[in-house]
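Below: one structure in structure tokens.
Left out: one protein chain. Kept in place: all the others.
Here is subunit A:
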Amino acid sequence: MKSLKASGHQLANVDVQLQTLQSEVADTLQLPLFHEKLQTAGLFPLSTTEPAVFQINLGKMCNQVCRHCHVDAGPDRKEIMTRETMQACLDALAQTNIPTVDLTGGAPEMNPNFRWFVEEVRKLGRKVMVRCNLTIIVANPKYNDLPDFFRQHEVEVVSSLPFYNADKTDRQRGKGVFEDSVRALRMLNAVGYGQPDTGLLLNLVYNPNGAFLPGPQESLKRQFKRVLQDEFGIQFNDLYAITNIPISRFLDYLISSGNYDGYMEKLVNAFNPVAAAGVMCRNTLSISWDGFIYDCDFNQMLDLKVASPVQHVQDFDLTTLNQRSVVINQHCYGCTAGAGSSCGGTTA
């Protein structure tokens, strides 16, 4: 399977995505636009708080081509953060007290400077989280020692596993992904990840395998814990339930499967003001592979840069950035539906 971009799909164009979302909510469904919903909740404009997470997308290259991927990542994507931009990120980070650096992609480990970068971030005394797709660990012998590298640098590993069986996982993430993910999880467990009293955190990310919302996070976590332990001997710490955001490949899936109207209506009708107040974009800075600054990874994929005079990490100035409001659009309904959704799971 190719990325939308490589296949020349019209949804690879972010303007087409934004127009599609806008006309769906306003014209087809005749429901309130997102800023109107925020207004009724007393949350517009959506203010920012002191940033707690510095999220960096190290590139769109990935060894997987997941059907729901909001990044449109894959082996055919060549956008990779350069060492120069990484250094600019380090310089920016050093100006702040932001405690957590969240590395994502693509498969961030495929960036040739990934290990150097993790070491440099750790020298700054910041906690590192990596959004590891698991299969990268077993994709090539040069990645087999990643669990040990993560352990040495006390990296928190956050990994997608949309279901506890092969059928559903592979339908979303590609053939053989579940089996490879199990192998990788066992390797992580073997060096201490997900084990009691090691302090090595292994958290899983659940996202629905289609056009429906995630159920209660705690219930899903109990089920995953039971099945993964009983059937595969795998242990993990926490499970984050994340809603699929209607952009990029998931938007393509919704439209082509005839689920678009129903899903958007479900998201809008499930708007939860408590979840909206807790969205991650309020305390996150998201840096793209080419150094631009966004409020979140989804805005990054829609090229909705921060509403600030400072828009690139080379010009980083936290005082100026902290004066901004969050840039919103219709895709934001995904993070405010039901129990809410963020990179750390539910928000309400």
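Keep in mind that, in the parts below, a contact is a pair of C-beta atoms (placed from the backbone, for glycine too) under 8 Å apart; a residue touches a chain by one contact, two chains touch by 3 or more; residues count from 1.
The rule is short, and it goes like this: contacts and distances are computed from a predicted model.
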Legend entry - Options "Sulfane dehydrogenase subunit SoxC", "4-carboxymuconolactone decarboxylase", "ABC transporter ATP-binding protein" or "Acetone carboxylase subunit gamma": UniProt name of the undisplayed chain: "4-carboxymuconolactone decarboxylase"
Inset, instruction - Touching the absent chain in the whole complex: find that residue among A:105, A:174, A:208 or A:246. - result: A:208
Inset, instruction - Return the single residue from A:99, A:216 or A:233 that touches the missing chain. - result: A:216
Legend entry - Residue, one of A:28, A:95, A:140 or A:165, that touches the chain absent here: A:165
Inset, instruction - Against the chain that's been left off, what residues of subunit A make contact? List them. - result: 163-165, 167-168, 206, 208-210, 212-216, 219-220, 223-224
